[in-house]
Structure formats: structure tokens, C-alpha cells
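Every protein chain but one is kept in place in this view of the complex.
As written, the chain order gives the labels A and B, with residue 1 at the start of each chain.
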Amino acid sequence: MNPTSYLVLATLLFTIGAAGVLLRRNALVAFMSVELMLNAANLAFVTFARMHGNLDGQIVAFFVMVIAAAEVVVGLAIIVMIFRTRRSASVDDASLLKL
Amino acid sequence: MNSINSLSQGFAVQADVVRADTVQVVQEASGLFSWTWLLIALPLVGAAVLLLGGRRLDRTGHLIGSAAAIGSFVVAVALFIALLGESGGERSYLVPLWEWFNAGGYEVRVDLLLDQLSMAFVLLITGVGSLIHIYSIGYMEHDERRRRFFGYLNLFVASMLLLVLAADYLILFIGWEGVGLASYLLIGFWQHKPSAAVAAKKAFVVNRVGDMGMVLAIASMLVVFGSSSFEVVFAGAGSGVTTGWLNAIGLLLLLAACGKSAQFPLQSWLLDAMEGPTPVSALIHAATMVTAGVYLVVRSAAIYDLAPEARTAVVVIGAITLLMGAIIGCAKDDIKKALAGSTMSQIGYMMLAAGLGPAGYAFAIFHLITHGFFKANLFLGAGSVMHGMNDEVDMRRFGALRAAMPVTFATFALGYLAIIGLPPFAGFFSKDKIIEAAFAENILIGICALLGAGITAFYMTRVMLLTFFTSKRWADDAHPHESPRVMTWPLIGLGALSVAGGAGLLYIGGGIVDWLEPVTGEEHHDLPLPLALLIALTLTTVVAGVALAWFMYQRRPVPAVAPAGNPLVTAARRDLYGDAVNEAVLMRPGQYLTRSLVYVESRGVDGAVLGAANAVGGLSSRWRRWQTGFVRSYALTMLAGAGLVVIAMLLVRLP
Partner (left out) sequence: MTFPWLTTLIAVPALGAALTALVPAGRGRLAKQVAIAFSLVTLAVAIAVIAQFELGGDRYQLAEQHVWIEPLGIHWALGVDGIGVALIALTAVATPIVALAMWPEAEAERRDPKPFFALLLLVEGMILAAFLAKDLLLFYIVFEAMLIPLYFMIGMYGGPQRRYAALKFLLYNLFGGLVMLAAVIGIYVQSVDAGNPSFLLTDLMALDIGADAQRWMFLGFMLAFAIKAPLWPFHTWLPDAAAEATPSNAAFLSGVADKVGTFGMIALAVPLFPVAARDFAPVIVVLAVISIVYGALLAIGQTDMKRLIGYTSISHFGFIVLGIFALTDRGATGATFYMVNHGLSTIALFVVVGFLISRRNSRLVADYGGLQKPAPKLAGVFLFAGLSGLALPPLATFLSEFLVIAGTFERYRAAAVIATGGIVLAALYILWLYQRTMTGPVRDDAAGTRDLGRREIAVVAPLIALILAIGIFPRTVVDVIDDGVGPTLAEVEVDVPPPLVTVNDLVEGNDQ
């Protein structure tokens, strides 16, 4: 199978994710979009690993997964806290640090 | 001692070059001469005790002060007798004290030089100084700060002695500034009077302008000779230094002398200095300190001998001041200011004589000493009059005081006869010699000197008539009375000196000219006209001045308020516009400059800095708006940045 197709898929997924982060206000959706981007990157890494014939890309992909998991834990916790206190999950509403 | 050897050689060289006929040997002081420092130490300790002693010395302060001055005089007399015991060429002693400092090969030692010239000054300062101390006991009796007054007087005497005894220009400068400080403190002694405080400050600041000359002269000596000691400078002056340098040093020293001696163009402070108590005017602003400039010129003879332009400048300054002072003296109604104008004028005579070179140095000193006698006498007499007249100084409020104050009148008259130069009083001998020397040098200078003698006779007669003759114009509450003995005795002493001082100094034991000759050299020029004729001419001028004053003031009633006069009189009343010029040329532009600089500082220099700070602040508050706080906009920026990085990498084709 042609690896290029995987790369195209990864690009598509990344673009969708990026658009989601930029356009959606709901913190949860934006968060899922970030995950989508991470996984697009993972897909590209694995593809490259296959193309070049070594395991470096796969290793990095595992790293990314671990970090994504950690991020989800912390990020979701923050989002939940914000939702509890402000009754809103919109990223624009959280502006306490803004001058 | 090696240094002493080379020192004596140094002076011998100087004499070789400048005046082949005399060789003055400087010896290291031993025996009595090594006690020369006592001269300075006594009044200095007196000053320290009086100024630091506090109130507990209020009762005895004046006695301690006078004792210090008299003690110094006794030492001076002892030294003088010892000097007389030496032969003519061996009357110069160096008294080494301690090394002041040595910076980069520039060594200055605190040494005292006792020779004929400094001896003459030491006797004048301590002698007249002691008399004035005694007089002040009476004059300042009712002043609660009398102790402090005597402390300042002692400080003055010590500084003045250091000035004339120093063997290095830098040490001389210490004394020079010391007398300036004492003068400042004493002019402003009655500090509660704003006019006194202003006059004191003015005297100090104007003197500082002169000091610039002194500092730069010493700096020039360092460049030329690498030293500022008399020994090196005088020896070096005659050894191939360009005339340009010598002229420069001579002119700078002249600037210094102009400041201290109130010569044109730095004359303006002296008239204001009359704000000080009268004994101060007598001691500092007539007899001693203001003659320091003349001392400086005469002491620097080795330089002026070889600097013809600088000498001409000294003569010209002397001649201008001589006439200026005399003219101002004619118009003043304040007795002390009239006498101050006279002082300026007489010092002009001395400067003129000093500028004539070896032909005139000795006469300058001669006139300086006789002037010290009769001018101190006149000032103390004026003080005595003021003492009896409730401190009135306006001569239009005096008149016919000769009966009320016989002693003051008699002594004042002796001083008067001395200053106008009638034989056989002191001024005749000394002033006549200067007029002779001036005629011998240049007929124009001679005429100036002659004219000055006539004007002197006029204004002094005016002072005399307005004060002791004419009619009573006293204030209602005036009860003139003779001053106490403690004041009249010094007057009598100075009166006697005014009578006998001239002839005595000129003729006894070879006289002052021979005495000073090893230091100043001697030179004779032929007179363009017979001596007898010149003397007759001088006396005629003097008599004419006296007669004119007689007709103007004795024959006519004296108005109690000064009548408006012609422009010359107005100008003379306003010190020939000296202050007006200073104000227009220096003070106003100075104030304007200061004010505009304060503005420039806050708006310009500081403004530039604050402006830069504000610009940075403004810029950052602009740029802060880019930080919208929307996560998505940051994400977009990041995306764009990442895109740029990718494009850049593609462009440079990173492997």
C-alpha cells in the first residue's frame, strides 16, 4: 500500500483538528481537536517510521501518546473546574488574567 | 645639607642672571631664626583658642587675641634685630618645617623664607596689627561677639604672615586664601545686616576671580619649571625660558594681584567691604591685606624683570586704578568709602611703582609701609569719629568736630598731612620717589602719578574739612565725645609713625632702599627734568588740590543732602559704574544662563531621558493590545509561525 495515502490522511486529520481549535469556542471540542492533531502527528510519525525502516518514529509516537494522556488528565480537570465555577465551558469566557 | 646648598646656588644663579652686582645667599636658619614659625603660630593658636573656646572666654578673649598679636610683634622685632646683625648679603634665611606633599615629582615643602622683604612686611603686619588689636578692645567693647572678632583678627594676622613668609607659591596661596577667608568673615562680621553679608560674599567671589590667575600661574610654573618654589622658579626664570611664558605667568600673577589689591578691573569689592567694622577696614582693607598684590609682584621680581609686557600691564593697571580710586574718593560722602577710594588709589601708586621694575620695587614697598601707617591712622581716626557719633558715616552729618575730639583730630591731621605728601610727613618721601621713578620711565605715566597727587590732596582736604572744620551738621541725637584711651593711644602711635615714618625709613642706617636691595635690585634712570623742579611741581599740584577743596567746601555752606552734580560726579558717586558694568556683563547674563540651564536640565537633558522612558512605555502599551486574551488567536499565530518555519525550511532546503 502506498504510504503517501497515510500522510495525506494525517494532513487531513491535522487540518480538521487545527480548524476545530481555531473555530470552536467550547473548551471540550477544542480539546478534542487538539487530540485529533496529536493523533494526526502520531500517524505521520508511524508512517515515516515505516518509510525509513527504523523504529524512531514509533517511539516518538508512544511518547506523544503518553504526553497526550497526561495532558488530558490535567486539561480535563481544569475544564471541569472552570465549568463548575463559571457554569460555562466557553474558552472566551475565561478571561480573568486579561487586562 | 644638600638641598640647602642647591638652594643657595639657585638664588645665586638668579642674582647672576638678573642683577650682576648683588649676590644674595640663602642660608638655613639656625639659632633665633629657626623660631620664625612662632610668628605664625602665636596668632594661629590665638585664633584656634578664641574660636573653639566658647563662651567661657568671652571676658578675656580680647586680651588673649591682643597678646597673641603683640607676642608675634615681639618675635618680629627680635628677628629684625638679629637680621640687622648680619651683613647685607646674608640676611636671607630659609626655615624648613615639613614636606607638604610630593606628587609625581612635584614636591612642595612648607618652608618659611625670612629675608629683607618679608621682614619689612612682618614688622608692618604685626606692628600695625598689634595697634589695631588694642584699638579694637575699645571699639568693639559693646559687641557681644567681641571674642569671635578677635579670633578672626588673629586668623587674619596668621594667614597674612604665612603669605609673606612662604617660600613656595603654593604655600603663599594658602596664606592668600586665608586672608581672603578672614576678610570674608570680618566684612560680614555683622551678619544680621544683609548688606554686610552680601558685601562679604562679593569680596570673596571677586577675589576668587583673581585666584584663578594664581592657580593658573602656579600651573604654568609647573609646566615650565616643574616646581613652584621661589628657589626653582626664580633660578629658572633667567635660564632660557621664552618671554611668552614669563609674560603669561606675569599676567596671571597680575590678575591675582588685581583681585587681592582691588585693582582695576577687580576693584568693585573694596568699597562694599567697608561694611565691616572699622578696625577691619584699617587693618585688612587699608594697611595689609590689600597690599598683598604689591608684595606678590615685588616678590616675583625675577619673573617681571624678564617679562616687559607683563610689567607694562602692571604699570597701566596701576595708573588706571590710581586715577579711578582718586576720582571715586572725591565724590563719596561716606567717610569710610572716601578712604577706601583713597586706598585703591594709593595701591595703584604702589602697583605702578612695582611695574617699573628694579627702579621701582623698593619704592613700592616703601610707599606700602608708609601707607600702612597713615592709612591705618586715618581709618582708625574715622572709626573714632564714628564711635563718638553713633556710628554715623555720612560726612555731611559731621563738621566742626575738632573741638569735641581733639586727639582724634590731631592724629587724623597728621595722617592727612602724610597722605597728601607735604614734607616732612611720611607720604611725601614715599610718593615723591614713585612720581620721580614714573617720570624717569615715561612722561605720560609720570603725569598720571602727578595728577593723582593733586586729586589726593583735593579729596583728603575735603574729608578733613567736612569732618573737622566747616559748620556743625550733626544729627539731633549726636553727642560727639573723645574716644577712650585704649583707642586714642594706638592713634597717637600711628600718628607719630605718619610723621616720622617716611624720613626715618628713607634715611636711617642706609634706609629701606638699601635694605631691600639684595631682594629687589636697584636701577637708576635719568630724570627728564631736574629733581628740584619735579618736587616743586608736585608740591604745587598738591597745594592746588588743597586750595580747590578749601574754596569748594570751607568757603561755601555744605548742604546736608548731596546736591545733584555733573555727570562725572554722578559717575564717581556710583563707583565709576564698576558695579553697573559687572551687573550688566556678568550678573544678569549669569542669572539668565543659570535660569535657562535649569530649564534645559529639566526639559532637555532629563527631558530626553524621561522622553525615552515614556516612548518605551507608550510603545509597550500599544503592543500590549496584540495580546487579546483569546486562546484561538494565539493558536492562529502559532499556526502561522509554524507555517513560516516550514516555508523557511523548504526555501533553504534543509536536509
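Points worth noting:
By definition in this document, contacts are C-beta pairs under 8 Å (C-beta built on N, C-alpha and C of every residue); 3 or more make two chains touch, one makes a residue touch a chain.
Model, not experiment: these values are computed from the prediction.
In the full assembly, the chain not pictured is in contact with B, by the touch criterion defined above.
For the chain missing from the display, the contacting residue among B:73, B:93, B:139 or B:245 is B:245, taking the whole complex into account. Between the chain not shown and the residues B:25, B:49, B:82 or B:174, the one that touches is B:174. Which of B:63, B:84, B:212 or B:403 touches the hidden chain is settled by the complete complex: it is B:212.
Think of the hidden chain as still there; on subunit B it touches residues 6, 9-10, 13, 16, 51, 98-106, 170, 173-174, 177-178, 181, 184, 188, 191-194, 196-198, 200-201, 204-205, 208-209, 211-212, 215-216, 218-220, 222-227, 231-232, 235-236, 239-241, 245, 590, 593-595, 597-598, 601, 605-606, 608-609, 613.
Throughout what follows, only the chains that are shown with their structure count from here on.
Centroid to centroid, with C-alpha atoms defining each point, subunit A and subunit B lie 94 Å apart.
On the subunit A side of its complex with subunit B, the touching residues are 18, 21-23, 25, 30, 91-92, 95, 97-99.
Considering their complex, residues 624, 628-632, 635-636, 639 of subunit B touch subunit A.
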